[in-house]
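Yeah, one chain of the complex is gone here, protein chain that is, but the others are all in their spots.
For chain A:
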Amino acid sequence: MIQVAEKKTPKIVVSNTKQAPVSRQQKEFVFQTKNFDLWYSEHHALKNLTIDIAENEVTAVIGPSGCGKSTYVKALNRMVELVPGVRTTGEINYRGRNIFSADYEVEELRTKVGMVFQKPNPFPKSIYDNIAYGPRIHGIKNKKILDEIVEKSLRGAAIWDDVKDRLHQNAYSLSGGQQQRICIARCLAIEPDVILMDEPTSALDPISTLKVEELVQELKEQYSIIIVTHNMQQAARISDKTAFFLNGEIVEFDQTDKIFSNPTDRRTEDYISGRFG
């Protein structure tokens, strides 16, 4: 917790110098999506999306299975390109720069935009090596710096106390919920700006889910978080804004309170009240 607070301070200083006179309500956008379309071969998976995602907020993406919510989040770090036959049109701007432009290296983007996956996927290495993986691929070799990053990241993911005495044990010796927090710590180790989470609790038990949700609340102080979830209560509990996807389109995007108490669109209301999906 102390570590979290320490990291927070310089970050605020930076954003203050960048946008000093701006009031607290007007946050900067991390992702601005303009008329974005995506096809898997012939299947038109995302249709004309336009959505702006603000920094230091939790943005939840909800919708029934196959609505394109995972696809959209995977487009934000271009992970979707691993699927053969994907085509896109339109723009997704990350901090004002189109991530699909030819000179944007995907490795550079993913260093800024980290990702936590649906199923905990630690490497079959020690806990330490899992966390140090990111810094190492970016060229950090100094043992002392790595030690510090590992501790900071594990503290940041609220799992330091669970694992500090067994950093050199295999990450698979941990429970599923701990593994997922290791994956979150591993993501923090590359010091990202945005964290994408693709149904991070769907493979976890209720208590582990709760811990991850609490963690998300803490992390939004320093990171912008975009979380895909199947669970509407989860979206209501942890997010500031919610986007409701249906058949590859955004039906409604607004403050989470508004979406869940007073949705504008009839389909949103039907979905959140459990009439379909």
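Simple rule for what comes next: contacts are C-beta pairs under 8 Å (C-beta built on N, C-alpha and C of every residue); 3 or more make two chains touch, one makes a residue touch a chain; residues count from 1.
Just so we're on the same page, contacts and distances are computed from a predicted model.
Visitor: If you look up the hidden chain in UniProt, what protein name do you find among "Na+/H+ antiporter subunit C", "Phosphate transport system permease protein PstA", "cysteine desulfurase" or "Chemotaxis protein CheA"?
Guide: This omitted chain is identified in its UniProt record as "Phosphate transport system permease protein PstA".
Visitor: May I ask which residue of A:Ala75, A:Ala158, A:Ile190 or A:Val212 touches the chain that does not appear here?
Guide: Hidden-chain contact among the options goes to A:Ile190.
Visitor: What residues on chain A make contact with the chain left out of this view?
Guide: 77, 79, 82, 84, 107-111, 114-115, 117, 119, 121-124, 133-134, 136-138, 172, 183, 186-187, 190
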